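With one protein chain removed, the remaining protein chains of the complex are shown where they sit.
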Amino acid sequence: MLQPLRETCRRLLDDGTVQVVIGYGQAMRAVEPYPVFITDPNDVGQLVWNEQCRTNLVKYLLRQEIRALGKPAIVVKGCDERALVVLEQESQIERSEIVVIGVACDGMAEARCEVCDAHQPRFADHTIGHATNKEQSAERRYAHLAEFQERPIADRMDYWKAELERCVKCYACRQSCPLCYCQRCIVEKNRPAVLDTSPTLKGNFAWHIVRAFHLAGRCVGCDQCSRVCPEGIDLRLLNQSMARASEASFGHRSGTDPQAELVLGNFSKQDQEQFIR
Amino acid sequence: MARIGVFTCWCGENIARNVDVQSVAEQAAQLPGVRCSQTHKYMCSDPGQKLIRDTIAAERLDGVVIASCSPHMHLKTFRKAAEHADLNPYLVEMANVREQCSWVHSQRSRATAKAVDLIRVAVAKVRHNRALEPIQVPVTRKVLVVGGGVAGIQAALDIADSGVPVVLVEREPSIGGKMAGLSETFPTLDCSQCILTPRMVEVAQHPNITLHTCSEVEQVEGYVGNFRVTIRKQARYIDVDKCTGCGQCWNACPSKKTPSEFDYGLGKRTAIYTPFPQAVPARPVIDRDACLRLTKGRCGICVKKCQADAIRFDDQDELVSEDIGAIIVATGYQLYEIGKPDGQGRVTGYGEYGYGRYPDVISSLQFERLVSASGPTGGEIRRPSDGAVPKTVVFISCVGSRDNAKGLSYCSKICCMVNAKHTMLYKHKVHDGQAHVFYMDIRAGGKNYDEFVRRAIEQDGAHYHRGRVSKITQEDGRLIVRGVDTLAGEPLTIAADLVVLAAAMRPATGVEDLAQKVNVGYDEFGFLCESHPKLRPVETNAAGVFVCGACHGPKDIPESVTQASAAAAKVLLMFSRDRLYREPEIAHVQESACAGCFACRRSCPYHAIDPAEIRDRQGQLVRRVARVNPGLCMGCGTCVALCVSKSVDLEGFSEEQVYAMVESLR
Amino acid sequence: MSQIISQPAIRRLVKQWLREGKRVVAPVQIRPDLVSYQPVRSADQFLLDGFIRPLNSIKEVVFPRHEQLFQYRVRGKQIDLLPAPLPDIERIVLAARPCDAAALPILDHVFNWESRDAAYNQRRKLTTVVALACMEHDAHCFCTSLGGGPDDTRGSDALLFDLGDDTLEVRCVTDKGQNLFAGQTESSTRTAPSVPGPERQADLQQVGQQLEQAFERSDWAAWTNRCLGCGACAFGCPACHCFDMVDEGGPTCGARVRNWDACQFGQFTLHASGHNPRSAQSQRQRQRIYHKFHVYPQKFGELLCTGCGNCTRNCPVSLGVLPVLEAMQAEGA
Amino acid sequence: MEIGYYPGCALHGSSNDYEMSVRACLAALGVRLRELDDWICCGATAAHSLNHKLAVALPARNLGLAERDGMEELLAPCPMCSMQLMKARRLLFANDALQQEISAIVELDVRGTTQVCNLIQIFQQVGYERIQQAATQQLGEFRPACYYGCLLTRPPGVVQFDDCEHPQSMESLLSELGAAPVEWNYKTECCGAGMTMANEATVLELGHRILSNAAAHGANCLVVACPMCHVNLDMKQAAINQRYSAEHDMVVYYLSDLVGLALGLAPAALGIPRHFVVRK
Partner (left out) sequence: MNTAASDPANGEFEPKIVAYVCNWCTYLGADLAGTNRLEYPANVRIIRLPCTGRIDFNLIVKAFEIGADAVLVSGCHPGDCHYTSGNYHARRRWMLFRELLATLGIETERVHFTWISAAEGKKFQQLISEITSTTRDLGPYHAYREICETCEV
């Protein structure tokens, strides 16, 4: 896998198709692979590919620093790739301006990989390796959430109080999220300050509600936010509850169909709910 | 520091009965930013308004809160008062302490406390109000009228006569609408065509009217005063300019089997045809589904017969663009299709009447054709099955109307009069015949209407039975109508030769599509919504779009014509100024913060948001952002709620205002 | 001769402290892969072994992430200002790592420079730090480069050593520490063996020299361009101390508060005019390195880093100071 | 799927051929019937014209039994029974005081939780599509006139499953199974059932009209879902013929008969040979 990956990247850089490859590098096994930005074809040896390459690199397509390096090629897994679809639907990237190198992935030893149905990238320009995509039922995909939601409501509240008590508002969740691309995040808006910037329980609840709901119908479930949280807050639960509701109510799985209508900002007169009186 | 004046109204006893106005005023004076707090017996009265004006001037107020009735009642009044005192009217807000407080809470202490809260909210809001100026937009003085029935014709002529150009779009090959197919009209029994056709000709000849028949509105862009309308002109296959309307072609056409739309299937027509002799324009059209040449590639007799060389088999649909200032929708109605479910679960019923199965069960519009001198029987009443003159005719009211179970809940309004008219026309032609009418109630409100119904019953001997018909069966060539006479309290069975169903009026097909194109709301039945049922009956909530006729609700001819003239007057009023002034409470984008995800654009019901490009000084594209077209935005604020970075905001209900309001309730 | 205490005895002690209304902060296992300093609610909740380093720091005990400065209330035309009361709860930090404790004396400088921060000093006075010497380290630790080590006592009032079999050696460093353990320990002949420090090193002398002229170097982007601009490094750092002051509330009541801030945030230096002197992420990273290894030492004579490695451990993309310093060194002396 | 079953007097008496047919047909569709233990009269006979409370109490007791036994649904193939049960259920739902009073009378807490359905509704629940998939025989030779009679669709406020004047549910089901139902005039007319004992002449006249109209519209059989309709049109067909010198020879099937045939059941298993008029 690694060799063809490096070769593809070398070729793309060599023939000037792209000016930069966004991929994974690693200094030592004990330290997780980190993003590298290869601009010289002779540096493709820095690229690695192993079962630690969990980070979703798509965010870098939006970073000013990386954009400045020129036309990019990006290494994505089948799961990360869904973020590209959404970014295109939301006018954040021109797909033709990006070369997507999909790498088949057998799983990154994370729980979510067991219910992954995107081992093989579907929309990549170049695909390295082969994996089989197995359909996964919604029950399996959302089992983690379903288990949580079975708890009584007061337990859930206590759980979140304990979790969000720890949040220091470092915004690693936001900064890592491939779909957080606002020029000015709503927490940074004053006049009016829609929510408290303080890392108090009040401010933290408000922030995580905002974060989760701004991803409603958009989150592609790469779990980057949960992965990077230094306080180990399981943000997946919030994202998944939005994803599951989007799927159940509107048949929408974000980032799986470039032609699909986005959930919010669209509507159907047939939308069915039980709670509006 | 804000200098806000709070003016609390007693409204006589209306507010003061349950709210301690004096205490409210004292507490309001303590609110942050409040400069002064006053009360008056009737704030909307002349002295009340003078108090406001004088205080604004004396205290140099920069914000005003009136605590009185609903803003829907008097916000305009008080804003105007402020304007007279040189305070920008958009710096005035109201606290609704009457409808939503004193009138609904009898416990004085709690009503008083709530009134203070409501003022607190309004004060918090007004601190963040901004002086706004009305938005000015230029006007194109040209009107689009959609629908060439009697309402559309009336509106078009009224406007054209005043010197304003009109584009009249009609879907059918001829204007005239439903009225052109009627025989006589109630309550005068004057000939429908005799009064309508001169008006149709007037349209055709009017220098200010451009007529597009066989045409539909394809697309509407732009906004009030500045619409750009695309009209699809369907291929007519006739060069209208060359054609003389001589009739050689349709007399020779071998394809004669198509049911005539104009006769509602009671007669046949040729493939090249004019819908009826008085059609305007008096030019034929070729039915592309019936013409042998167009379907099978053979024939062409019409080409040979045509001396004007006007047949064009290679004719194509054509798109015409027009710049328009105002739109009048007059698309009219159709009859409810009896016994056919509408597919939306709204209408399911009346299969038991056998319409469509028994040829002698017909609709009231078909009956019009049967009595019409220009109809398929030349005005003789002969039933469709065997051409016999029916001796017993049953007319059934409310087929589909006023029926929550399987029809439509509303009253179609004209059927009672139509039935009465039909019994009379029938009796006048078949002297030994007997007409029966089954009705629920007779609704004959209108000038000379009830007298007309009495005449049908008393002079022309129609038998009126108050009751419903349960079913119609056919036995031995007769229609067995089984119903009940609830006044007599017994079942009633009538063996009839012909049954006429007064089917409900429904909006014409496609009106919902059109409504979406012009952003006009419609009700659950598809009737278009007016802006206010009493005070703005021909305006809609889409600025510059007006309605008249039966597309807005069941109506008879006089009402449709009245409404058409009203719509025309409203358009002309709008055109009486050089520029239009619109409410400035609209959305705007803070482009520096906008990330260009265009959720706002997806959701905007008025297509008021467009992408705009931000370029640096070198002209390089930096990014794309959303931009609001102030001519189109109606200020709903859906974009604000959807904008994740809150880069779009709504004047009048800005984020600052709204959060200040909520925060004030802390 | 050494002083020892058993784990159960420590836990009994903690129970007593809690009963006395003291706040005890110690490492708590949140998840299998996550240990964090947290206020403990019961004596059996915290860890005394089996972890390398909590992912947060103990600075919060003296410098909370959120702190009210005063509240305001508007009554009629009158505005009341209610200053926040000085803290009065005694705190004991138990089983802090030496690299955490070592940051406290460093922090003291900045909170007592020009103006003395009353709340900080009060908390500092109320706090006793009992550190726990390290037995292991991971790939991110580099404390020895900063003069620290597994048994560094800087900032600690007492230092514990794990002797195995539920026993700890207690070395009291200050009077505070003495008082805390007075009468609670036993004498023993057992002493803890010394533990080697981490191998990973940064030559801070060299770094110091490089920084003299590195400000304008174009390499900063290459060294740091994977930085995503979050505050995980700063908030997990025992020495970072930037804060932001905001007013929260409405027109009738609210508070002025100060919250932790992080220099990697894009808004950190954003001016009201819209101008941002550090508009690129690499400038912010440069700032972070300069502040820790150039500006702070110039001003206060001490590096603003204890080599705990939390910045890299917490970084979503494994950046932090050490990888930058290493990159700098690799590029060249 | 298992559902409660309320046979009522007819299916255990004169119309046991109907019971046979219903049981066989539903068994073939995998629907198990659990007969209500200790059921009593539904109250359709004379109760409703004599004593309103009794007319509610009788069906209410049956509903109470069904609730006691935990039945979510109760099938009453006789439309009189199903209508009585449905009506009682609605009345109890709407009126708390009545619910308490009746519960006291029948000594069961009747809450109205058990749904009641008639034969057509049970077929609708199984799903026409599923029935069609299970069918092995085409009903092509059948041109039935579907006869709903007076009660299957009425009163519309109570029964609520098809248009009361112009029902189509039997027609759609049978069309799915390949039959060619005819459109005719008497599908919801009265067969005179209420007069069976008191005034046979009326019954014969009404039956004659129904049979004549069906034949005139090209039907070669009638389909009913009511034991009384069957009695009046099948058993009394000879008497009709005699009285009106007619030659009606119209086989009258239960709806379950035709569905059963389509499912490949033998006529005997459905009780068809026990009808008075049999197909030659």
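Assorted remarks:
All chains are identified by letter, namely A, B, C and D, in their written order; residue positions are counted from 1 within each chain.
Everything that follows uses one rule, which is that a residue touches a chain if its C-beta (ideal position, glycine included) is under 8 Å from a C-beta of that chain, and two chains touch if they have at least 3 such contacts.
None of these values were measured; they are calculated from a predicted model.
Contact with the omitted chain, checked across C:P87, C:G149, C:G197 or C:G266, is made by C:P87. Note on the undisplayed chain: of the listed residues C:Q45, C:N121, C:T252 or C:Q329, the one touching it is C:T252.
Interface note: of B:Y42, B:W103 or B:F313, the residue touching the hidden chain in the full complex is B:W103.
Contact with the chain not shown here comes from a single listed residue; of A:G23, A:G78, A:G217 or A:G255, that residue is A:G217. Against the chain not displayed here, chain A makes contact via residues 145, 148-149, 153-161, 194-195, 200-202, 205-206, 208-210, 212-213, 216-217, 237-238, 241-242, 244-246, 249-250, 263-269, 271, 273, 275-277. Across the interface with the omitted chain, chain B contributes residues 70-72, 96, 98-101, 103-107, 109-111, 113-114, 117-118, 120-121, 516, 519-524, 529, 541, 585, 603, 605-606, 634-638, 640-642, 650, 652-653, 658-659, 661-666.
Simple rule for what comes next: only the chains that are shown with their structure count from here on.
On chain A, the positions that touch chain C within their shared complex are 27-28, 30-32, 34-37, 55, 59-60, 63-66, 166, 168-172, 174-176, 188, 193, 196-200, 203, 224, 227-228, 230-232. Those residues of chain D lying in contact with chain B across their complex are 156, 163, 165-166, 168, 183, 185-186, 188, 213. The touching residues of chain A, when paired with chain B in their complex, are 90-92, 181-186, 189, 191-194, 214, 262, 264-266.
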